[in-house]
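Below is the structure I would like to discuss, written out as structure tokens.
Every protein chain except one is present and positioned as in the full complex.
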Amino acid sequence: MSETEHEAAPGAGPTDGPGAGRRRLGVGMVGYAFMGAAHSQGWRTVGRVFDLPVDARLAAVCGRDGTAVRAAADRLGWAAAETDWRALIARDDVDLVDICTPGDSHAEIAIAALDAGKHVLCEKPLANTVEEAEAMAAAAERAAARGQVAMVGFNYRRVPALALARRMVAEGRLGTLRHVRLTYLQDWLVDPSFPLTWRLRKDRAGSGALGDLGAHIVDLAQFLTGEAVAGVSALTETFVRERPLLEGTSTGITAAGAADGDGGPVRAGTGEVTVDDAAVFTARFPSGALAVFEATRFAAGRKNALRLELNGSDGSLAFDLERLNELSFHDHTEPAVSSGFRRILVTEPGHPYLEAWWPPGHGLGYEHTFVHQARDLLHAIATGTVPQPSFADGLSVQRVLAAVEESAAKNAVYTPVGAPARARVNAHAETGAHIA
Amino acid sequence: MSETEHEAAPGAGPTDGPGAGRRRLGVGMVGYAFMGAAHSQGWRTVGRVFDLPVDARLAAVCGRDGTAVRAAADRLGWAAAETDWRALIARDDVDLVDICTPGDSHAEIAIAALDAGKHVLCEKPLANTVEEAEAMAAAAERAAARGQVAMVGFNYRRVPALALARRMVAEGRLGTLRHVRLTYLQDWLVDPSFPLTWRLRKDRAGSGALGDLGAHIVDLAQFLTGEAVAGVSALTETFVRERPLLEGTSTGITAAGAADGDGGPVRAGTGEVTVDDAAVFTARFPSGALAVFEATRFAAGRKNALRLELNGSDGSLAFDLERLNELSFHDHTEPAVSSGFRRILVTEPGHPYLEAWWPPGHGLGYEHTFVHQARDLLHAIATGTVPQPSFADGLSVQRVLAAVEESAAKNAVYTPVGAPARARVNAHAETGAHIA
Amino acid sequence: MSETEHEAAPGAGPTDGPGAGRRRLGVGMVGYAFMGAAHSQGWRTVGRVFDLPVDARLAAVCGRDGTAVRAAADRLGWAAAETDWRALIARDDVDLVDICTPGDSHAEIAIAALDAGKHVLCEKPLANTVEEAEAMAAAAERAAARGQVAMVGFNYRRVPALALARRMVAEGRLGTLRHVRLTYLQDWLVDPSFPLTWRLRKDRAGSGALGDLGAHIVDLAQFLTGEAVAGVSALTETFVRERPLLEGTSTGITAAGAADGDGGPVRAGTGEVTVDDAAVFTARFPSGALAVFEATRFAAGRKNALRLELNGSDGSLAFDLERLNELSFHDHTEPAVSSGFRRILVTEPGHPYLEAWWPPGHGLGYEHTFVHQARDLLHAIATGTVPQPSFADGLSVQRVLAAVEESAAKNAVYTPVGAPARARVNAHAETGAHIA
Partner (left out) sequence: MSETEHEAAPGAGPTDGPGAGRRRLGVGMVGYAFMGAAHSQGWRTVGRVFDLPVDARLAAVCGRDGTAVRAAADRLGWAAAETDWRALIARDDVDLVDICTPGDSHAEIAIAALDAGKHVLCEKPLANTVEEAEAMAAAAERAAARGQVAMVGFNYRRVPALALARRMVAEGRLGTLRHVRLTYLQDWLVDPSFPLTWRLRKDRAGSGALGDLGAHIVDLAQFLTGEAVAGVSALTETFVRERPLLEGTSTGITAAGAADGDGGPVRAGTGEVTVDDAAVFTARFPSGALAVFEATRFAAGRKNALRLELNGSDGSLAFDLERLNELSFHDHTEPAVSSGFRRILVTEPGHPYLEAWWPPGHGLGYEHTFVHQARDLLHAIATGTVPQPSFADGLSVQRVLAAVEESAAKNAVYTPVGAPARARVNAHAETGAHIA
């Protein structure tokens, strides 16, 4: 046991979960800012709502600042605290390592955890480079042979409306796909006095809107269509190139959306923004569909507007994350006089994940995606199946992001996505099962 | 300790909450169906998200069926289970009794709990009759003198968009109020083969759509305007007068919306629906505003459509519970060429309750209202203030419902709402403080 | 002149319409303010767009001020001008009298025109009192025996989306009707300095929001359901009881919505508003459906919000006049997982009236209802059928308005609508034919 560990009083309260006789899985989480808080809510809640084959125990959380991480453990419900992620991995009561740190540390932690025999859940994007992602996917493949699972945290696959969209596409409701369009619009960088957080530094975040927001919409496009992006043509831009350096340490989860790093020394003056503020790209899918993607933090008034539309020969689907309980569907096989986009309120017991929640019309929120993610991961572990999205899926997204950056650097020329056989997208496999 | 009690392993895990040294408040809940599950989620989560002056401990849950209640305790995170609500009230580790049963038992339990020195949270509607509600309000008044609090669970006051709406009305953004219209539309009774659950029996539920849905919109109308309804003119209707008797026992929380009773013996055949399926009524407010209310379970396609609009001389507000993260506001003081209803995404850190949650645009769901309700109640207890809505507020709603029934029985004649001085609505008092 | 040129018959300008050999119907219009301008656009356009069995000729327009009416004739395209409506009726080239004056003159003009053997189109509401309306309906009945037609100008029946709604109800798509709710919200009286136009004087307008807006929604409710309102319970209110007297003469059609009278002498000071500003009422239909109606000119931000919703056992329909090219439909017979309100863009060739207009998605506007009204009236004249809505239909609406006023005067008591056998609503008859 690490000297920095902070154990709660001995004994296991109800947090340990309902099924006293059931298998218990210890979770150790690295990072406790915005994502860490969201994951904690997922781990705490999943066993209270879903019938699970295995219970999750919030064993320990890890952060560099001992005082802060202990406070976070108390607040978020973790039994212990660690200040060294290697110590976290080494704990006997940690079976699963949940990585909620910035992208530059994903590869090292994830590979170490997998090599140490632990299951891994890693926040998106999988890594900051294709090389790191390849190494992680290789480690996951080795670990899979030993019965370990590795999942990447593209949580929006767990929005019920999007899981339903995937199901409807898989059922053929859209026919042959013609168009795919996804935007992810936020506006928290519109103000030029917003400070230079870690998300604006290439060494920490890898990229800007592209890796943060673009990664989500690339993954969703591949998930929903069941196809891997074939190639892209891209433009990127950094609108505000200098920003105030961050002063002091930011902590906690706040609705401000900004203070999600774990801080650093007090600085002053301005620094260079080394990532993109926005990325726009067109793409082709193997089936012939044309796609348009747009990721930005400069769309004034759009707070979290992940909006998408798919058009096929037999129907269309549309979605907006700012109205996450709704899915729009147009059935093109109906008579024209009575057809139109219908707003499906995705709160029926027959909808994905909804059997466990509230009566129709009583909507869910953002954090429920983390409950659903925990549920799906626990099911994968219990059944020994490869979880979706796998590290291979995460690598596939990383290859698309790399192709976007390469195209942007080469005058937007169409750039095929490098995709070795093992990185194929198999978005349906496990997902199809659990949402059937 | 009751013989039916089921204690979890000794020791207090992290469920007991973050602040080890803080005051601890033991909660005992009666009923564990739909409302019980929602309340449990509130109690479990509140301390993980909000900074609280006092921690809540999920001490014990109570239900008549010992096996079922123990399973519920396990699943929902309660430390113990009871089968007799009197035993629950008697527990030393229960400081607050949370009543989630059908309306016919509210008065007895609440008064007993208050008289036993416990704080009380009681689900809406406060009671099935004005007489019961008056006795409850009187008990609450007596208890208040002893420092106890009593709150009624009109949880929709805790939807951030509606708390914001109240704040904007209180700030005078609407000017002089002219029109108030609220509908609460559901559709789960459209199918005539839907069974005769307790909600369709007058002896259990008091009334139908009126007490279940109408109570919410009457409370909201009074909360938002800060005025008590002066009088009403009403029509009610029962469209389907015979329904199949419920067979078997329903358990659990499901999105089906139906199975929220705790069951009973297997029966067959059909029985009479003794409550209203729908109630429509017009009303006057003391300020001269005209109001229209509509509550129904027969609006095909409307799942949880609590929709409201307020029109004043300086502006208007509109809301739809099916899009609960949004508030529509029209500022009538702006130039006509650039004015219009704006959609405020109520997810900013400056919005009520949002300082504790996620970044802008990452919406909340239905159950968050119960987290907020728990937060406000704990604050009231810690500060010794009268919580809102108080039992007097609940009584005020009950009087309106009674006037509706009286008017409906008297050919819709305009019927003043009986309102003794002590039942005045003071919607602002405490609420204004915490959402300021 | 080119040899391929095709000149129309001498003397007959293109206004005379396409079919040189077809029957020609001379129209004489009384009044040329807002409604007169809208009707003129209908008469000018109908023959350019629809295949008609008879052509309309804009023979003469009538107003009291000779200079003004001649200018209006020039602008609006009428061949001649008259200052005495009796002279207009007497003209040989006038076959149809189109009455666009305030309600207090409807009965006198319409009955004179019918008795003189002319067809009549009369703006809504049919009259200011039931007595007048009865006399008009009787005159129409006598005239019908002579082959004349009489139609009342409830133009919203000619919004394609509402004609489609009627068709879908008639086809049984809603099943058994349960709920009917209609609001007609405007805001042009919110400003207390808005002057006392004729629409605010009982002697001219008969009533306020009730007759102006309420008449529309009562007619639509009866048209859409195919049922006559059985009884009502009503509250009315005049929020602003004194207003500035109108100074000077208002002319022309303007978007201001106000200046639609034909003016009068310059006055000063304030005067009493003698009509209602708002009327809210509940109602019952013979089938058992419950209805809610609301008409007001005090809903800040709502410019022309005629919004309605019908809920039946098999489906629901919703509509908003501010988005008049759309109809929302929920098919309750579909599986719950894929059902929802669909937005039908009512611009398909198979939709009512649309075969004559633009490609799908190229929406129509407000004034098109007058083109359609002209089309339907010309068809009725050509085929000798009773046009819809007939004067009997107009009388039926008048009886409902009278019942509303009676109920409002009697403490909202439920007041049956007086409805002699001959005033029955037969909304389907002719309409069903042309929109089939």
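Labels for the chains are A, B and C, by order of writing; each one numbers its residues from 1.
By our rule, contacts are C-beta pairs under 8 Å (C-beta built on N, C-alpha and C of every residue); 3 or more make two chains touch, one makes a residue touch a chain.
If you're wondering where the values come from, they're calculated on a predicted model, not measured in any experiment.
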| item | value |
| --- | --- |
| Chains still shown that are in contact with the chain withheld from the display | A, B, C |
| Option touching the unshown chain, where A:Asp314, A:Glu355 or A:Glu406 are the choices | A:Asp314 |
| Residue of A:Val190, A:Leu245 or A:Ala382 touching the missing chain in the full complex | A:Val190 |
| Which of C:Leu345, C:Leu378, C:Val397 or C:Val417 contacts the chain that the document leaves out | C:Leu345 |
| Full-complex contact with the absent chain, from C:Arg24, C:Arg323 or C:Lys410 | C:Arg323 |
| Contacts of subunit A with the absent chain, listed as residue ranges | 178-179, 181, 183, 185, 187, 190, 233-235, 237, 239, 278, 280-282, 284, 288, 290-292, 294, 296, 298-302, 309, 311-316, 330, 332, 339-341, 411-414 |
| Residue ranges of subunit C at the interface with the undisplayed chain | 1-2, 4-8, 11-16, 18-20, 34, 38, 40-41, 44-45, 48, 58, 60, 66, 69-71, 73-84, 87-88, 90-91, 186, 188, 253-258, 260, 302-305, 321-325, 345, 347-349, 351, 354-355, 357-368 |
| Residue numbers in subunit B that touch the chain omitted from display | 164, 168, 329-330, 335-345, 348, 350-351, 360 |
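Assume only the chains that are shown with their structure count from here on.
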| item | value |
| --- | --- |
| Interchain centroid distance [CA atoms averaged], subunit A/subunit C, Å | 55 |
| Centre-of-Cα separation between subunit B and subunit A, whole angstrom | 35 |
| Shared-contact residues (touching 2 or more other chains) in subunit B | 302 |
